[in-house]
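Questions regarding the structure given below will be posed in turn.
In this view, the complex is presented without one of its protein chains, the others remaining in place.
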């Protein structure tokens, strides 16, 4: 018998690296966690919230096979909770399907009988009471982590990956792009949001101007997902929980609303300036200096002053 | 390869959709081109549509038209810096079908009307701009669009591309610049809870109010309006372009002053800005209308300056629909007859309200935008009202006639001019 508890965190580990939100997921489950993946024992030592750790070391991270292998092991666990990191999200659905459980994705709170789901860019909380077995994913940054406890000795829980499940093959793991590193290490960042690009305008040109203005200030240019999705900036430029996590001293946001997924990747800048037409948007509310103004115009003005750039 | 249809209509505003509807109903293949992502996406107007013209589109249209409120209260306001005089009229007769005016959003209304054309068989192509007329000698034979393989040929092209029509200019029907015959409309949509709107404007259910205002444009010839939607208010000013240029002011400042006027501000208090927009309005009326057709092409709606506008008076959508229907029918007839003669269009317009009203009201723009109507009469009327309503005990009340003479004299208005304007007004609007 495995002795697994009723509420268990399942955390995918790659090469001994824990995903973001791992400790929060563990804390939400009262300290009980099963680490699966590669380098699980080493990763166990990095946890600060764990009181009971199981490890399942496998040769590769492949979600179809992992779901197949874990489903029977977790049969006795009513609530399986994964951090909503890329690997957690992707395993959760496979696991839920394989074990014929309900999936509740994107929770901000989870107990043995109830989840609070965060929806509509974190503006709506949806409460659900459940009774059957479930799989839940927990949003990172929602709960915080408690006082560190010494990590216990992990218990091995051997699983075998089946060979007959089709999965993608990992060809390579790429380290962060040099571009990304430049942004993660930048002390000053200018961020572009949807409000910096007028409807119908070509955002790529706007991003070029922003990059020039940034250069004149010794800063790097970043963007929200709206900008990168539109193809106006590379994905490396996307700041946020699913993008690049940065930690500058100065952040100047142009037309950024300040959604939690964006701000979640901002670190703790000492100085924040928000240029936005909406004085009550979250970005302006959290800024040291909120300037209520038309961001495209302000950028053009800055370009003119700092680079002597000609007005188009 | 280039497409070929019986008719191409450019612009899915009210005029274009009406034209496409009639062509489709007559069994003609018709393509309706619209530059926006959907009809009405960016179209700007004040907010009231006079819907009776829709009788020709659909019986009982009021049962399904996307209405905000049915206007049951209409006011005409005259403002000075510190005063406001209102003629306030309401009637429950307009609350029931067939109604008189309705407030509606263009995104909803234009989409609805275009939907009628599509239901009848027209092909609507959105996110597509007509960039050029295709010609064969002098004859218009189609349009070029900004899509790959974007030429489309047709027996008739109907230009419904709105004020300052690019196509009408290309066809040589409109001069390339014409500031004198245009006004600029700027407008804000302000969100306000439904309940507050009903309390402030004295409305119930889906009743609506509209106010047209004179003397609120800081001396720039023009006027203002306040319309109620279900849970938003539209407020705007219409300004003479030349007057605006001379004043050196920015239109948004004029609008801000209007909104701050003590007679207007209480209606808007606490409302939250949802949208700001600006658009040109053809103001010339009958006298500045371009020729309405050329070989292979008809022009309808604002593109043909069909909008009936005189400062505070704005009826454009109904005229656009009226002229669009006429253009569609005339084109369908010509195509059916294999004829190049499109003169049936003008004849239809003369026979219905479109040109008849324009002809009758041809002096209106000039009169309403005149110095006296814009500046002197508002002051005169407001002062007169103030004199009448001020109680000066122990002084006795002066007679009304005396008050009138005295006030008129103070404003430098001679009774002869007043009589002349009254007569002009009577002939114009009577």
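General observations
Per-chain numbering from 1; labels A and B assigned in written order.
The criterion applied here is as follows: a contact is a pair of C-beta atoms (placed from the backbone, for glycine too) under 8 Å apart; a residue touches a chain by one contact, two chains touch by 3 or more.
In the analysis below, contacts and distances are computed from a predicted model.
Of the candidates "ATP synthase gamma chain", "Dihydrolipoyl dehydrogenase", "Sugar ABC transporter ATP-binding protein" or "Electron transfer flavoprotein small subunit", the chain left out of this view carries the UniProt protein name "Electron transfer flavoprotein small subunit". From the set B:3, B:257, B:295 or B:333, the residue in touch with the chain omitted from the display is B:3, counting the whole complex. Of the candidate positions A:16, A:145 or A:215, contact with the hidden chain is made by A:145. Against the chain not displayed here, chain A makes contact via residues 14, 17, 19-20, 27, 48, 63-64, 67, 85-87, 89-90, 92-94, 96-98, 102-106, 108-109, 116-120, 122-130, 142-148, 165-177, 180-181, 184, 188, 217-218, 225, 228-231, 234-236, 242, 244-245, 250, 252, 270-271, 273, 275, 277, 279, 284, 287-294, 297-298, 300-302, 305.
Residues of chain B in contact with the chain left out of this view: 1, 3, 31, 123, 125, 128, 145, 147-152.
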